[in-house]
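Heads up, one of the protein chains got dropped from this complex, but the rest are sitting where they should.
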Amino acid sequence: MDDYIVEMRHVTKRFPGIVANDDISLGIKKGEIFALLGENGAGKSTLMSILFGMYEPDEGEVYIRGKKVETFSPNHATELNIGMVHQHFKLVSNYTITENIILGMEPRRRIAGIFPAVDVKSADKKVAELSKKFGLEVDPTQKIEDLNVSMQQRVEILKMLYREAEILIFDEPTAVLTPQEIEFLLEIIREMRRKGKTIILITHKLEEIKKVADRCAILCRGRLVGMCDVATTSTKEMAARMVGREVSFELGKEPAKFGAPVLNVDHLSVKNDDGFTVVSDVSFSVRAGEIFAIAGVAGNGQVEIADAVAGLAPVSSGTVTLAGKDITRSSVRARAEQGLAYIPEDRQARGLILDFTLSENLMLKRYYQEPYCVKNVLHRDEFDKKSRELIERFDIRSGQGEQTVVRSMSGGNQQKAIVAREIELDAPCIIFVQPTRGLDIGAIEHIHEQILAERSRGKAILLISLELDEIMNLADTIGVIYNGQLLKTAPADTLTTNEVGQFMMGVKE
Amino acid sequence: MTDIIVNGMAFSLPLFIIAVGGIYSERSGVTNLALEGFLGAGAFFGAVFVTLTSGLFAATSQLPMYLALIVAMLGGALYAVIHAVLCIKFKANQVISGVVVNILAMALTDFLTSQINSVALGQSSDKFVLTVSGRLTFEPLASIPVLGGFFTNVYPFEFVIIAVAVVAWYAMYKTRFGMRLRACGDNPYAVDAAGCNVARLQFTAVLISGALSGLGGMCFAYSVFGNYSTSIYTGYGYLAIAAMIFGNWKIPQTLGACLLFGFARSAGYVLVQKLGMPSTYSDLIMILPYALTLLLLVFFSKNNRAPRALGEIYDKGKR
Partner (left out) sequence: MKRNKTSPLSRAFLAVMGNEKRQAVTIPLFAVFLSLIAGAVLMLLLGKNPIDGYISLLQGCGMLPKEKYAGGKGMFTDLMGYLDIWTPMLFASLAVAVAYKAGLFNIGVSGQMLLGGFLASITVGYSPLPAVVAKPLTIVVCMIVGALAGALIGVLKYKFNINEVVSAIMLNYIFQYVISFFILTYFVNPVTRQSETVSAAARLTLQDVQLFGMKTVVPLGFVLALIAVFVMHFFINRTRQGFELKAVGASRSAAEYAGVSTKRTILMAMSLSGALAGLAGATYYLGYLGSIQPKVLTTTGFDAIAVCLLGNANPLGILASSFLITIITKGGTYMNSSIGVPQEVSSLITGLMLLFAACGVYIRARLKRVKDRLEQEEKEAKKEGGKA
């Protein structure tokens, strides 16, 4: 098996309470595009972090070019010509592209033949050459803070190339890109293969694998469950293996009973802090008993719509009406009292105060109301009583009951706490943004059941998700967003997954 | 006019080198309110050195002063270890650490000053007497109208400061070390990913901060005060912080800020004198740097950008 450039033998990695990688053996050939497919939490990133030296495996061995790896550190991995583009870019915002690329291995020159100094000029040249060679189209003297996400990603790629990486690992590289940018990236990846590089692509998106990869390893719950040639395997087959169970599962969705419109969004536009329009002229309405889902690739304005409706982002034009009342200029609290519940995307920074107790977090929207607060004095016993009730009802698990500090709880239980709090508000309109992100299957099912239960109770539900499956399973009506605009709005049963996917890529009718 | 320049330079330059110390620390991402403590501690070490070795040198020798400057730098760096350990190793809140380090510096040097005085010198005193440093006048340059002021009655340490500042500028903007250090203040995770040791870089930066502050403190001891006592803690460290912010955490701009502060101060004193106002009016002059900095922040806070990762506690495990 000497032709493998990377070989992993019986690699096992455990974290407290979880086996992230369980006895995984695989080989990657030089010059191929090798995909690593799996759901959230399947262990893809951990496995590649081991290859890149960020973790040491508990058991098993890693061989690079037939030689056993003894020391695990990113520096050593770089010496072995391995490079990795992380999901979160690691760039210095006030440095130029070149400065970022050479950081850590700066070329030197001597001023007046004596004083050593960083030779930025010659590095600029070298970076420009590299960029040209791989079709990356960057200007080496631009500053990172002036670049968009896709350009920043190219800088990360150049960083690897500059370090003469032969094995390049991409961790979910398309999650933050628009469809055109994805196309461009895939072309770059193909170009690198043509130049003899070995590429490892971590992803959970089947289309991409189908488009560029040669071979594909499928991980499910820490185990390697399949290895296939992409050309000869259908996406369906890959999907089934990835999920590790029947792909479609019955949710017990009741037939729809729509009532009057509850939430009306009319010609809404939103600008971000930098003054860019991120939501433009979006209109839709959500009826009682309806799940209106917004589908789209990340960063197309979905979160901003939710924030604008909830009052956390300023509306630049248009109106938002809730139960017949214009709330466009209302405060966050006024909207909540008017009947709006909101499960935000970022549960740790927005949805919870991590250093507060579970009880305090469960009361975050109610703390100022009677009986929890009478004449500005809080009644903690009422907090706790209500909290215990919610903990019971929503099966929130924690170490010390309602007195647990939320920071110490698991992600799934944190999310359950938010959902419990918001559903308890009994608001006629509920916004769910990415309600199941990063959760395990059990927790996902639990949350889906809650969403459907609220629908049955006649709530108007706005669901924003990046997971197309989730949308197809739950939605009554689907709106597809692209570049801040709703390209298509239609009843869910008139759309196929493929059609929605096309609109998400910006294809117009 | 000459007076304004002479006194302005003598005040601006020590302030500047302390501010450069602040820049080193803060550009590496470590908030530094401890400059006040650093400059006092550094000057203390320098003064102790001068006092204990006074018998070894001829009374007219300038050598002890230069040695004292070096000792003050080493002493400042040594004392800065406390801030570095608290902020980087112990991950304490950097503002709190700065305040604590200042309080401790005053208590510690005060105690040691009187102890050393009584034990080593057998006298009861809370200060070390230094001579005010000699001054140099360069003829014929000094006779040039107006600009001659820059060559009249110059403290020798001013040249030391200029030399050190040039080295500090070069190290920060031209070398690998400086490039990595500045990157730490923006995104330490990027520096870590590039294979550099963030903690070590920040630690070094804080020590340099201590050394430069110590140098500045010693120069103040030799000029403004003429001795070492706890009166050295009059807030020049905080003034240096103001200059650093005014200078947008950049060395050349900070020099400008310090010169502005220094000249405004000396010009103010001259003005008060010339107009025959009571000396109390000079207190109004003293607020100039602070008021200017505050105004600048109010009107230009958009352009004024602190290092992005300033004050953030860098945790390698977090990604």
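Here the chain labels run A and B in written order, and each chain numbers its own residues starting at 1.
The rule is simple: contacts are C-beta pairs under 8 Å (C-beta built on N, C-alpha and C of every residue); 3 or more make two chains touch, one makes a residue touch a chain.
In this text, all values refer to a predicted model and were calculated from it rather than measured experimentally.
Enquirer: Touching the hidden chain in the complete assembly: which of B:L33, B:L130, B:M179 or B:A309 does that?
Expert: From the options B:L33, B:L130, B:M179 or B:A309, the contact with the absent chain belongs to B:L33.
Enquirer: Give the residue, chosen from B:V6, B:A43, B:A165 or B:I241, that touches the chain omitted from the document.
Expert: Touches the omitted chain: B:I241.
Enquirer: Thinking of the whole complex, not just what is shown, which of A:A128, A:M227, A:I353 or A:A490 touches the missing chain?
Expert: Selected residue, touching the omitted chain: A:I353.
Enquirer: Check the options A:V19, A:A128, A:A256 or A:L364 and report the residue that touches the missing chain.
Expert: Only one of A:V19, A:A128, A:A256 or A:L364 touches the chain omitted from view, namely A:L364.
Enquirer: From the list B:I96, B:V129 or B:I144, which touches the chain that is not on show?
Expert: Reading the full complex, the residue touching the unseen chain is B:I96.
Enquirer: Tell me, which residues in chain B touch the chain that this view leaves out?
Expert: That gives, for chain B, the contact residues 33, 82, 86, 89-93, 95-97, 99-104, 106-108, 110-111, 114-115, 235, 238-239, 241-242, 245, 278, 280-281, 283-284, 286-287, 290-291, 293-294, 297-298, 301, 306.
Enquirer: To test your reading of the contact rule: which positions on chain A touch the chain that is missing from view?
Expert: Chain A touches the chain not shown through residues 310, 312, 331-333, 336, 342, 344, 346, 349-356, 360, 364-365, 367-368, 373, 376-378, 380.
Rule of thumb we're sticking to: only the chains that are shown with their structure count from here on.
Enquirer: With centres defined as the mean C-alpha position, give me the chain A-chain B separation in Å.
Expert: 47
Enquirer: Spell out the part of chain B that touches chain A in their complex, as residue ranges.
Expert: 170, 174-176, 179-180, 182-183, 186-187, 189-196, 308, 319
Enquirer: In the complex, go through chain A and note every residue touching chain B.
Expert: 74-75, 78, 86, 88, 90-95, 99-100, 103-106, 108, 111, 115-118
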